[in-house]
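Removed from the display is one protein chain of the complex; every other protein chain stays in position.
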Amino acid sequence: MTEHNPLSQFRVVGTRPVRPDGIDKVTGKAIYGPDHVAPGMIHGAILRSPHPHARIRSIDTSKALALPGVKAAVTGQDLPHLPGKSVSLGEGEADLANLSCNCLARDKALYEGHAVAAVAATSASIAREALKLITVDYEVLPHVIDLEDAARDDAPILHPDLRTQGAEEPSDKPTNIAFTFALKQGDAAKALDGAAAVASGRFAMPPVHQGYIEPHACVASWNADGQGQVWCSSQGPFMVRAVTAGVLDIPVSDVRVTPLEIGGGFGGKTTIYLEPVAMLLSRKAGRPVRLAMSREDVFRASGPAPGLVVDIRIGADAEGNLVGIEADMLYDAGAFPGGGTMLGPLVLSNMYRYPAVDIRTRDAVSNKPSVAAYRAPAAPQITFAIESCIDDIAAQLGMDPIAFRLKNALRPGDTSAMGMECGEIGFVECLDSANAQDHLKAPLGDNEGRGIAAGYWINIGGASSASVSLAEDGSVAVVTGNPDIGGSRASMAIMASERLGVPYEKVRPIIGDTATIGYSVVTGGSRTTFAVGRAVVQACDTIIADMKKRAANVWQVAEDDVEWRNGAVHCTAKGNDNAPMTITEMAENANTTGGPIAAEVSINPHDSLPAYGVHICDVAVDPETGHVSIKRYTVVQDVGRAIHPDYVEGQMQGGAVQGIGWALNEAYIYNSKGCLDNPGFLDYRMPVASDLPMIDTVIVEKPNPAHPYGVKGVGEVPIVPPLAAIGNAVKAATGKRIRELPMSPDRVFAAINGGK
Amino acid sequence: MAIRVVPLAPVDSQFFGGRSELVVEAGNLFAVIRALEAIAPGFLKYAQTRAWFSVNGAIEGDWTATIPPDSEVIILPAIAGG
Partner (left out) sequence: MSKIAVTATINGDEQEFLCEPGESLLDALRMRLNLTGSKEGCGSGDCGACTVMMDGRMVCSCLVLAPEAEGKRIETIEGVAEGSVLHPIQRKFLEMGGLQCGFCTPGFIVAAKALLERDPDPSETEIRYWLAGNLCRCTGYDKIIRAVQEAAAEMRQERVVS
């Protein structure tokens, strides 16, 4: 079942045309990251550390270089040593130093799989052979994997220069705690001590991977004159350009990045791993160099999303009003600082009204791969804790879980604990819609339970560029700088078609390289249809204004007497019988009315609105094995406006299923040597088709006034609620509250059989 | 025009000696940030890359936009997405 009622006020917005890049993608013609070939290209390979923590005393590549066919070898010493690296960790400059060290270790390997050297050779097999000839002299150091161990005073230190940022009392002692942030309002402890119902506990979950099916890959070509080119899949070619140039310490304009089709990112491709290394190899070899990760490399050295340990306490009075929240969060950063720790408090403070708040968040480095964004970064983890507690409080008070949430949900006009005023948010509408679903009334069988949970994501805006140009026959080219990760070409074409009044098929959306369109930040944060879409519409409006002006000149009337309607200029001057001119006629006459008709618009909107979702989930728990299966699942979400509902529903379904995997199966598992035990899809088990039912979707549309068609953003929030929705369903089925992820059969079995 | 500036952690301790509120004279965010740079050198660079500014509850990305008198500006660390 799929519910969506497009508002009839639009001609194309809300319809479901075939995506412009569709045929290439169902026939195998589309060129993804690993598919690109450049003339004369040779193949690179990367040597990775077998140790989770080791000092690199020396690296000898001479034997590798002597192997016939090997054209170049590089180590971390070939990357510029970026000044400021050790003093300003956590800030812009330090990020580059860390990124550089993550691409190629400089003096220490900080996790198993950390890149330490690379070669390029005439074939991939020679390059792999050459890796075996590189000798690295390691001094193995004690490692720390567990998050709480890493935060202890006596833990092995990863970065001797690291000091906690944001600490109230700055200390000069080396530490693994990179960042801390606290937010206090009112007296939460007192409020909670006097509360009628309190839920509390320690929730914990290990890192999980984004799991995109396309491994990272790129081709780079760097000429002796300094000009470089990179072809790769990423969530943003301008991001790749900025960090590649930054890590290599060269002018940004010397790097031109051409985006290829991207085979999934989910945040994991908002950073880079290979590009500077491929550039260095290319410079040395004088040939384009291809570098690609294997699936094992992807698990060991990219992503993941941070694990979290949180102690939380939430309480309500007898009438069901929340009185306060306490939370102490510790997020994983992986090998380098920068785990997006701030996002935990953001999420905590943007769901419900709390008169008193006492929260602290920290992140700690450990000998695991450096964490990367994953769909609504940091939100699923903390929401698992919040929504589990909210459910328990409702149960203690004997209140319906949706009614309890409705009573406390943030509404437009409320101010969150972080001081941000809520605009036209749709949390209440989502809860109301969930309340009306038939799903809630469906009968449950033995050992089955139903859970609901809500989720929030901020949705961002940010720098965005788009150009719109008319071809001679009135067809339209729309160029943006944002990779199409799940149908965004279609939504750009729909918005341009709607605005210009031309058929959808006459709009060709193109994704430009970094030299063909103005700067845009990554496709991510649920921003593309909102922010880039707004740039597209503004560019359309610019050429419409231009065409009106030209028509006024043609007709010799005032501009005010020209109106744009249904893809044509109309003359409204009294007593004037000028026939309307269509966009096709305007295009045909462009050169006699002032030249080509085109516009490029660059904007930086920040007035995006958050998205809220509510999920309903039925599970069956097998009492013999502890296995949890999903019987029925409904996703309700406010998206502002669905431009292409298929891809909106697709995001809701895909996000929910990633959340289901996170809840039930997925986890980074380390052995005692600090090495990842499950770096493949066999043991890192993501949901497959036979694990799942259909995922029902209900699109709620409460338009965003800051977008011409009301878009808020879709992609992130659907991964947020499933963890708790499933936890709440398991509780309903078994009576047991599980506070650790994943809810794997052994853990559930232990809980049923007398565990906590 | 007096503008109330509230730096959230870690900006408060990192730049303003832990002060939870400052008052500056300014008509737009550029002027606010210039005034803060005078108090805490280095803040401008931080502001450009690592901070968001909320003016009376709403994030403002255009530093040239006029801020009404007696406004409240909250400084919060920039947030990215996936």
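Should a chain be cited, it is by its letter among A and B, assigned in written order, with residues numbered from 1 in that chain.
Keep this in mind: a contact is a pair of C-beta atoms (placed from the backbone, for glycine too) under 8 Å apart; a residue touches a chain by one contact, two chains touch by 3 or more.
Source: prediction; values computed, not measured.
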Shown chains that the omitted chain touches within the full complex: A
Of A:112, A:261 or A:701, the residue in touch with the unshown chain: A:261
Sole contact to the chain not displayed, among A:142, A:594 or A:680: A:680
Residues belonging to subunit A that touch the chain removed from view: 16, 18-19, 21-23, 25-32, 34-35, 37, 124-125, 210-215, 261-266, 294-295, 485-487, 646-647, 649-651, 653-658, 680-682, 686-690, 692, 694-695
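The rule is short, and it goes like this: only the chains that are shown with their structure count from here on.
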Parts of subunit B lying in touch with subunit A, wherever the complex brings them together: 6, 8-10, 13-14, 18, 45-46, 49-50, 52, 54, 56-62, 72, 74, 76-77, 79-82
List of subunit A residues in touch with subunit B within their complex: 91-92, 165-168, 170, 179-183, 266-268, 270, 340, 342-343, 346, 373-377, 415, 418-421, 423, 457-462, 524-527, 604-607, 715-716
